[in-house]
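Every protein chain of the complex appears in place save one, which is left out.
After this line comes chain A, so read on.
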C-alpha cells in the first residue's frame, strides 16, 4: 500500500496531493471498518477532525509545523490526554478525564499530529497479550490477512473463521493493531518489560524502546518508575525516527530525563556498508523454548551481517536466566507502590461504602482492579515486608546491577549492537493464550525483552519475515545507552535487507460485513 509510511504521506501533504482532512477521514473510516479488532477504547473523531482543519490551514499558508503535521496518530490509553477519557483499560479509571496532556502527547500535538484515539491495552499495562483489559481483548489484524488465511486454506467467507483469532501480544496491543491495520501512521505505546516490542513483533511492526531518560514519562501513568519508557510503533524505521525526533529531549516535569544535548532532528543516515559494525549474539538467549522458525531467522540474520562484512561475535550475558525473576520482584514491588494512589478520593472509581477510609479504599480497590493487578500488588507488598525486604527487594536490586553490568561488559568487548529474538514464537491464538495465567505468560513472553528495561538500554524490534503460517516474526536489536540513533541506523539497514512484506488486508476492507457477521457468531460461541 503506497503512502503507508509517514514519510511518504507527509511529503504528499506538503505537496498538496492529499489534505489533512481527507487523510483524517480515511483513517476514521478504517477505524470504523476495523472496529472488531477492538484496538481503540476511545476514538476522538471530533478532536481529530478539528486538528485536521487547523493543519489544513497551516499547509495552505505554507506554515506546516514539520513532518508530523496532519499525520494521524494513536496513543495508548495509559497516557494522560486532556479532556479525553484515560482508562488504562481498568474499572478504576473508567470515566476519568485528565486535566492535562502527557508531555509526549503534547509534543505530538505541538507538531500538528492528529489524535485519532486512545488504544486498548492489558489493564494498567500488566500483561503480554492485550487480553486482560476491561474493554476486552485486542485482535491481531494478521488473523485476517490474506497471508495467514491462505496458509490455513480457509475460505474467507467460511463461518467459523473468527473463533481462532490471534492475539496481538502486549501490553500495547491496541496501538500495534491500530498501526498494523493502517488506521494511523504511528502510535505511542509504553515499554516496561517489552510491552512495545512484543506486540510489534507479533503485528509485523517496528517497535522502538528508547533509552531510559531520553523521553519524558510525565503523564504516562506509571507502572515501574525505574523502567517505564514511552514506546513508538510504526511501519518502518524512518517513521520511528521521525516520531522520536519529536519526543526526545529533557522535560522539566520529569526529572529522570537527561539534559545532555541531543542531535535533532533524528535523521538516520543510510548505512552504505556494515563492515565497521560489530554485532553481538548473546548465547544465553538460545533457550529450548525458542521456536525453530525464530531460531532459524535469528541465525540467518547473523549470517547476513557477516556476509555483508560485519563482525559477528558470540557474547555472554551470564545472568540472563535470573533476569526474569529479578524483573518480577522489582516490577511487583514498584507496582505495589504506584497502585497505592488509587483510593477513590480524588479521581477514579469510588465505591459506595462510607464507614471508614480503610473500608472505602479496600472496597474501591477490589472493585476497580482486576485479579492481575491485585495479584501483583499483593506480591509486591510481600516482597516489601520488613522481614522480606533484604532477601527479595534489595537482593533483586543487586541482581539488577549484575544484569546491567553484563550488558556493559558485552558492549565494552567491542560490540556495537546486540541481536536477539524478540519473542519465543509468532502470535498464538487467543484460546491457546488464555490457557495459562497472566503471570506465567508474562514470565514466558518477556524473556528476551525485560533485561533491556532493567539496564535502561534502547532496543527495537524489526519485522523480519513471515512464519510458515504466514505470521510476522521479529528480531530485536539492543544498543548502548543513549546511542538510539546508531541503533536505529543499523535497524534501518537491516530492514532494507529483509524487505518484510506488507500485510494484505484488502479482502478484509472490501468485505468487512462478512467478518462482522462472523464476529457476532464467534462471540456467541465463546459465551457458551
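Methods note: a contact is a pair of C-beta atoms (placed from the backbone, for glycine too) under 8 Å apart; a residue touches a chain by one contact, two chains touch by 3 or more; residues count from 1.
Rule of thumb we're sticking to: contacts and distances are computed from a predicted model.
Chosen from "4'-phosphopantetheine phosphatase", "Myotubularin", "Glutamyl-tRNA(Gln) amidotransferase subunit C, mitochondrial" or "Acyl carrier protein", the protein name that UniProt gives for the omitted chain reads "Glutamyl-tRNA(Gln) amidotransferase subunit C, mitochondrial". Here one chain is not drawn; of A:8, A:134, A:258 or A:313, the residue touching it is A:258. For the options A:59, A:383 or A:494, the residue in contact with the chain missing from this view is A:383. Note that of A:345, A:431 or A:502, the residue touching the chain absent from this view is A:345. Among the residues A:207, A:456 or A:472, only A:456 touches the chain that is left out of the figure. Against the chain not shown here, chain A presents residues 96-97, 99, 212-213, 226, 250, 252, 255-259, 319, 322, 325-326, 328-329, 332, 336, 343-348, 350-363, 365-366, 369, 371, 374-375, 377-379, 381-383, 385, 391-392, 394-402, 404, 437, 439, 443, 454-456, 481.
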